[in-house]
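Left out: one protein chain. Kept in place: all the others.
Right, chain A next:
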C-alpha cells in the first residue's frame, strides 16, 4: 500500500483551488497530478490518464523556444527542478489544443517537507498575455 507524503497531498490541495495550471511530479519526474486548468493544456483529464511518465507529458503541449525549436523534456523547468532539486523558471511557447501558440512562463519549485526528504516538484504555468 502506497501513499504520498503530506507535503505532496497538500500541494494537490493547493493546486486544486487555483485557476492557473499546476503540475505536480514525483522525484522520478512522473506527472502524478495536474489540475483542471492544466487539463486544458494537456488536452487530457487527470481522472482518465492517472500518472504520466515524463516522456509523455513533457512533449504533449509542444513546447518551443523563441526560434520555434522544439524543447526537449530536460529543458523544461519542472524536469530541471527534479534533476537539480532547486527552483527553475523559463518563458517559452506552447501549442494549445486549438492550434494557437501561446507564450507562457513556468515556475517550478522543489517540494521538501518536514522530513527533509525531496518528495517531488510543482510547476505553475503563467499565461504571459494574461500577466501583461
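Going forward, contacts are C-beta pairs under 8 Å (C-beta built on N, C-alpha and C of every residue); 3 or more make two chains touch, one makes a residue touch a chain; residues count from 1.
One rule holds in what follows: contacts and distances are computed from a predicted model.
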Practice task
Would you kindly match the missing chain to its UniProt protein name, picking from "Sigma-70 family RNA polymerase sigma factor", "Sugar ABC transporter permease", "OppB protein" or "Phosphoribosyl 1,2-cyclic phosphodiesterase"?
Solution key: "Phosphoribosyl 1,2-cyclic phosphodiesterase"
Handout entry: Hidden partner interface residues of chain A, rising order
Key = 1-7, 9-10, 12-13, 17, 33, 47, 113-117
